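Here is the structure we will look at.
Omission of a single protein chain aside, the complex is shown with its protein chains in their original locations.
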Amino acid sequence: MNQSQFRGTFRPYVSPRDPCPPILEKTFVLPPQLFTNFQKPGLPQNSPEEALKQGSLWPQFVDGFYREEGIS
Amino acid sequence: MWVYEKKLLYPVEVTTCNPMLAKYLMEQYGGADGELAAALRYMNQRYTVPDKVIGVLTDISTEEFSHLEMLATMIYKLTKDATPEQLEKAGLGAHFVNHGHSLFYENAGGVPFTATYIQSKGDPIADLYEDIAAEEKARATYQWLIDISDDPGVSDALRFLRERENIHSLRFRESVEILKEERDRKKIF
Partner (left out) sequence: MNPQEEEWQLLKKVQQADFVVVELTLYTDTHPNDMEAIQQWREAIKEAAKVRRQYESRFGPLSLLSVPSTQAIEVGWHWNSTPWPWQR
């Protein structure tokens, strides 16, 4: 899964008077369904075991979110 | 009618006694963008939407009830044998005096559930756009819950639930496309 294709970034204004150490680049989620208004037939599928694990039968719609990404 | 299945949609394994995390999970149990709100919203809208999208609303609503049961399982396990002192330290003192160890439909801040969290406009596009927004808001809530969860089993279940919101959002987006096709079909004849 290539997570980065489902993420956007922006650079917020940084003031010298910001009290917390500034995060220069913020990331946010652009989930897979934004890029597919209608699912095409015949997409590659997960096995039943993998489908339950990932939360979808179609890997194309899995964008996996992890705390380690540090999005918030 | 519905038939009860004596199993969860997804095998939930909770590993910590963790009332603080339970308090946070209540956002998805009885909060504005939570599973109860989702289930009730779709189950109520389905009566008056065009026939082509009744199935989606019925089936997604039914699945949301199974998500609600997963949340309940996590909250139940995280608080099951916690002492009143532990609950108080976790910010659940007020919850405890009102509800004991039982669950309640409220959000992470203790605000009770209200039907004003959901809407039904009788306009298919207005309703479906609300549903898409609801799925994206639930997805975002799961992200922040994943960021704050310190129980690996809970994090795993939250990741599953977040992914379901992607699929539900996709199906509602497709429903909008299906309704747009109706106009194009008319033009042909």
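In this document, chain identifiers A and B correspond to the written order of the chains, with residue numbering beginning at 1 in each.
Throughout what follows, contacts are C-beta pairs under 8 Å (C-beta built on N, C-alpha and C of every residue); 3 or more make two chains touch, one makes a residue touch a chain.
Computed from a prediction, not measured in an experiment: that's the story for all the values here.
Peer 1: Tell me which residue among B:E63, B:D151 or B:E165 touches the hidden chain in the full complex.
Peer 2: Of the listed residues, the one touching the omitted chain is B:E63.
Peer 1: Taking the full complex into account, find the residue in B:K23, B:R41, B:K77 or B:R159 that is in contact with the omitted chain.
Peer 2: B:K77
Peer 1: May I ask which residue of B:G55, B:G93 or B:G109 touches the chain that does not appear here?
Peer 2: B:G55
Peer 1: Residue-wise, where is chain A in contact with the chain that is not depicted?
Peer 2: So the residues of chain A touching the missing chain come out as 38-39, 41-42, 48-49, 51-52, 56-58.
Peer 1: For chain B, which residues reach the chain that was dropped from this view?
Peer 2: Here the touching residues of chain B are 3-11, 55-56, 59-60, 63, 69, 72-73, 76-77, 167-168, 171, 174-175, 178.
In this section, only the chains that are shown with their structure count from here on.
Peer 1: Could you put a whole-Å number on the gap between the CA centroids of chain A and chain B?
Peer 2: 20
Peer 1: Which residues of chain B touch chain A once you look at their complex with the stated criterion?
Peer 2: Those residues of chain B that touch chain A are 10, 136, 139-140, 142-144, 146-147, 149, 155, 159-164, 166-167, 169-170, 173-174, 177.
Peer 1: For chain A, which residues count as touching chain B in their complex?
Peer 2: 29, 31-33, 36-39, 52-56, 61-67, 71-72
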